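I'd like to ask you about the structure that follows.
What you see is the complex with one protein chain gone and the rest in place.
Showing chain A:
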Amino acid sequence: MSFLGSLRQKASFWDKIAENFAPSQTRDEKFRNEYKLPLEESIIDDTNADLSFISAYSKSKELKKKEGQAMAYVYSGKLFLTPHYLVFRDAFDNSSCIMILNVSTIKRVERAPFSSYALSLVVTLYSGTQVLIQFIGVRYRSEQFCEQLKKCLKGNIDHAKALPTFLDSCYSEFLLRKNLLQMKDIKAPGGGLGQKFKYPGQNTVAKEKAKLRLWFNYFRENGANLAIVKNYTFEKLIRVGVPSRIRGEIWELCSGSVYLRQQSPHEFQEILAKNEGKTSQAVEEIEKDLKRSLPEYSAYQTEEGIQRLRRVLTAYSWKNPDVGYCQAMNIVAAGLLIFMTEEQAFWCLSKLCDCYVPGYYSKTMYGTLLDQKVFEAFVQEKMPVLWEHIEKYDIQLSVVSLPWFLSLFFTSMPLEYAVRIMDIFFMNGSKTLFQVALAILRINGEDLLEAEDDGMFIAILKNYFLTLDKSSHPESADPKFRQITKFQELLVTAFKEFNIITESMVTQHRSKYQNGILQNIETFVKKTQLRHMPKTFHLEEFELSNIYDLFYQSIATHKIGMGTGSSNMDFPVFVGFLAKFCDWCKPSDSDRNPTYVEQKNEFLKRLFKKWDSSKTGELTLNDVVYGLDKLVTNDLLESINYFFSLYDGDDDGQLQREEVLQISEGLLFLTDPWKTGKFVDALTKKSIEESIAEQFVKEHGGEVKMSDVQLPSGVTIDEEKFKAEQSERYLQAASNFLQRSFEYAQPVELEKDINLIDLSNDDQEGATEKREFNSLKANAALDPTHPKVINLATFRMIILADESYELLFSQTLRDSIHTSESVNSSDTKNKALRNMFDGIIADGRRVAESVRRRVDSVATKGSIASTESNSNQTTHSNAVSAVSGNAQEKTEDLDDFTTEQPGEHEELLSNSWIEMGDTGDDSLKQSRPLRSIQPNPVESEDNQPDLIEFET
């Protein structure tokens, strides 16, 4: 299966992403999740304890005053301390008592007198409420816990000071004060748009008041906002439907966004102030949608409502630029703002996006896509008949279900019902969305089975949502039954029948499908991005695809699937990126050599700068593609020009003295892998083939028939010899380059063609005198008081005068950049040299060709062979015979080299040389001098296969 195959291939990459997406949660993470606490809250200490919560306003407290007897439930469970919270949960009945207490609310902590054997504390809160804690366990551990608590209290003084202001913003506090403290004319805190523009739905005043009283009673007994005990009644009250006036506070309490707001009281305003007047893509997108958010709610036809919405959405987009703004957030935020202040809505939206529906609104919407998949899986499991029907008629379920999830039912149901779902959603989490969605399909199941196309399917559901207030059993004889509305039926079905859908089930399903989803997104994003790539001249489409993979693999912070993180490349990442597929950038032994490292850095910095089109110190994918496209050209001159331009900082077509030194170091760096024998270039390959051929011919005498020329299997080749020869050749090339550069450097004023003439003169044999003259000239060039420059034409000449360097630009460099290999195979790219030699031997066709030529020449005349090798063959295959013939010239050359070598360069060179494990002098003696114009080795290579085709 190709899909599975590619999935496996990418496994390691996706594992990394997956880790981030569904990490196996730590204890702290689980804890924070459960109690909806902010990120800072890690468990400092925990202990077993008995706990009683005696509210200052509690009726039982009044009783106590009368009868002198404390009347309070005692819960046994576990008490946790975090930097800002004391959290308690009953151990036997989890839902009977959960206390979440912000330590800012603590006024006093005393040791209780009434228990001598165990440690007990009386914690008194700002309101007079008391929490009795009786520690269970070893005494010294309890003491430790108290110590830690003391530290937290001390560290929290600033927040404690701000507490009164914060409490003024809580509606619960307002209710308590107004009714219990007889503060009759106290004003209600600011709230949502509903305060002014009416709340949705037509709840009667009496019903609203009755519900509000229930909540008042709850707060009275169990505390509120930052110091509250949640028990069964809390959940029950929410299921009944939260009264509009305190809905905002209950949402922030259930979601935990109230803790974020308390923790960073100025952040919202600060974000707005800091970004005032700034614009961004998100800001523009928000502008487009402001008037398109719950248009049916009157506040959003006014400047006031739109302003609030604008501030909440833009503030969030600045806070979380990875998400920015996604359509549907406007609708959700508009829903929140009916019940909440801007600041409350801002924090609630943050909590919602980050924790409740992670990834829903991200740049790739992977969370949305994932949950659609999960939902479909649930439908298939729970309603197989309907699912079969949907499949059979090819109905796009997502057209109806995607908006349910993405806009949390706000666009599908009338507002008054959508907010009821939100009540439960904030309490129970994202499983709520699945439960309600499944219930909708279940209730309409029979009708939906009649629908045979998308249109009918959609129409049935649309009609259902419009009649949620109607009786679900209009025909029933029982009036009680008739009273049940469709919405009530929906709640019952969702939370009774589908309470089997648990949060952990949702998580399980998510992790099951996430790889597939991320993979799809990645493919899609890649396709789109490649489609919008600038036109390339040398890189093929499949190479672009590989570069794309390598690029994003290198930017570890960027999650393609999730659409988060920076998608640009800084310098260190750039180096790692090139190292993945460029032979000269791969880690090697040379990295231990500081000179080499410096050369490498210098070259790569120049390359980076050249590619950085925006001059921001970061490369985009387009920069990289554009740059690589230039670098991998097959055109010799284009390639030389590009290299030259890297060093021509001021772009004047001339290199100054310093730049010439640097370009020579750049060449040293670039050719290091061949100099150190890590790879073999085409010249060496050819000599190896020649040598094998020679061996073959020697063994078989002149009597070889072409049909006998099999793959020479038993042939041994002297790797070390070829390696040494190659290094020597590159070293020689480097020294010649430098020497020539300064020889042919021209005074600033001189014309270009003079160089051309000079060079051709020099190439004629017997130019010894001229040489000496030139070396004088070169020395002069080193003198900074007489500035000389090298222009592009000269540079080209110098490169072309050396076969290794010429080959570097015509072939070796191109071949060393492996853009044609896909991400995964490039890892195995770094083969041992052994394999490389094996590869050469395996290329029997070319060896056979050499053999054939040899046999031919032997057959005609023995002497031809040597002529041929002199004129046509590479340095190495003929090294031995060549040495004697050219000894004279070479010695002179050697002298030239040593005298003209500038000190620093000699050092450089010898450093690289020593790396080879060879000694300098002996091998240098064997090296050949620079030869005059040679037949282009590439050309002759190209000819060979042609010839074979011709023969066969």
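Observations, loosely collected:
Note that a contact is a pair of C-beta atoms (placed from the backbone, for glycine too) under 8 Å apart; a residue touches a chain by one contact, two chains touch by 3 or more; residues count from 1.
Simple rule for what comes next: contacts and distances are computed from a predicted model.
Of "Ubiquitin-conjugating enzyme E2 2", "Vacuolar protein sorting-associated protein 21", "KLLA0D13178p" or "Eukaryotic translation initiation factor 2 subunit beta", only "Vacuolar protein sorting-associated protein 21" is the UniProt protein name of the chain excluded from the display. Among A:D454, A:E602 or A:D635, only A:D454 touches the chain that is left out of the view. Of the candidate positions A:K291, A:K470, A:K496 or A:K512, contact with the hidden chain is made by A:K291. The chain omitted from view is touched by exactly one of A:L51, A:M365 or A:L607, namely A:M365.
For the chain left out of this panel, the touching residue among A:A328, A:L352, A:L491 or A:V632 is A:A328.
Of the listed positions A:P403, A:G516 or A:G565, the one in contact with the omitted chain in the full complex is A:P403.
Touching residues on chain A toward the chain that is not drawn are 285, 288-289, 291-295, 301, 326-328, 330-331, 362-365, 369, 393, 396, 398-399, 402-403, 406-407, 411, 452-455, 458, 520-521, 524-525, 527-528, 531-532, 563.
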